[in-house]
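Here the complex is missing a single protein chain, while all its other protein chains stay put.
For reference, chains read A and B in written order, and residue numbers begin at 1 within each chain.
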Amino acid sequence: MDIRKIKAVIECLLFVTGDPVSLKELSIVLEVDQNTLRKIINQLIDDYNDSIRGIKIIEINGSYQLCSKPELYEYVEKLLKPKAKTGLSQASLETLSIIAYKQPITKSAIDSVRGVKSDACITRLLEKDMIKEVGRMEGPGRPILYGTTDTFLRLFGLKNISELPPLKDFE
Amino acid sequence: MDIRKIKAVIECLLFVTGDPVSLKELSIVLEVDQNTLRKIINQLIDDYNDSIRGIKIIEINGSYQLCSKPELYEYVEKLLKPKAKTGLSQASLETLSIIAYKQPITKSAIDSVRGVKSDACITRLLEKDMIKEVGRMEGPGRPILYGTTDTFLRLFGLKNISELPPLKDFE
Partner (left out) sequence: MSINIKLEVFEGPFELLFHLIEKAKVDIYDIPIADITDQYINYLKMMQSLDIDLASEFLVMAATLLEIKSKMLLPKAPKNDEIEDSDPREELVKKLLEYKAFKELSFVLKEKLSINEKALCKDSNLADEIIDSFTLPDKLSIEILLEKFQMLMKKRESFNNRGFGKIYRDNITVEDKITQILKILSSARVLYFDDLILDCINKLEAILTFLAVLELIKRRKIYVEQSSNFDKIIVRRR
């Protein structure tokens, strides 16, 4: 298959699914090895940077997804009733930062960093699909452990969790 | 606005809505008169004909919609088939499970369990003869009640609906 066709198929597949599709799945469907495919996708990502395009490809945890260009959001807002923004309070953002860096983490560990109860924030973050339960801690009460989701990565423009900005040294 | 930007905005808007958008709506959002805009969209349709593209714009009754290129359908099928061994999407399986366990049930009750609209899933389950209308609920609007069919029982190997496996304690 020539490279133009491969690019066309990738665009088509990402468009149809709407959800992230992994490099592995794409490689199986296209019968192209993952390394070659990754290079082609990176080229394709560059193609989309062209000012004539209104959509782009984002990478999240080794999967790829199509989304609209954020800089054109004002037009989307004009056409559609503005989609509810993520709307996180400062307290929720603080809670989210703590979870992002210290995951997996329990509620009481979050509370102790913030100095206040975080129940409401955690509920809100779960509701917004920013965090999820990732397990239970061994020990009394087996408290729930929280971690971040792929939605979190997407909304904060991170390919994976290691791309988080560095935490300023507080020692 | 230059013509490249107009094209980008059109792509962005059609991508985000998914549904057909009328020339009139586009013209209002872009502040470009309809005649000029129609010419630009026709150019854009030509751009999409390029073999590097996996999607295209179709015109229906003066509205425009993005869709995948039909000639690439085989790849779509190859990607989705393994995800759909059941022949039912996750959304439809969810809807079907609610109907099976809570029948007879109205559409709005299904929606409230799922937290999203189930219209499309219900239509497709009706088409697949998995569910049927079993009556009307008394009360305002007399909404339709849905239940499962004999085809449903056969597919899942049940003699009758009372053979549904019991729910484990929902703790």
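Basically, a residue touches a chain if its C-beta (ideal position, glycine included) is under 8 Å from a C-beta of that chain, and two chains touch if they have at least 3 such contacts.
Only a predicted model underlies this, so the values are computations on that prediction, with no experimental measurement involved.
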item	value
Selected from A:23, A:40, A:126 or A:161 as touching the chain missing from the view	A:126
Selected residue (touches chain absent from view) among A:32, A:98 or A:131	A:98
Touching residue (missing chain; options B:3, B:52, B:91 or B:137)	B:91
For subunit B, residues in touch with the removed chain	15-16, 18, 68, 76-77, 80-81, 83-94, 96-98, 100-102, 109, 112-115, 120-121, 124, 128, 155-158, 163-168, 170-171
Interface with the undisplayed chain - residues on subunit A	15-19, 56, 58, 65-71, 73, 76, 83, 85-86, 88, 90-91, 93-94, 96-98, 100-101, 112-117, 119, 123, 126-127, 154-158, 165, 167-171
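The rule we apply is simple: only the chains that are shown with their structure count from here on.
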item	value
Cα-centroid distance, subunit A relative to subunit B, in whole angstrom	24
Subunit B residues touching subunit A - in the complex, by the definition given at the top	4-5, 7-13, 15-17, 21, 25, 28-30, 47, 51-55, 66, 68-69, 72, 75-76, 78-80
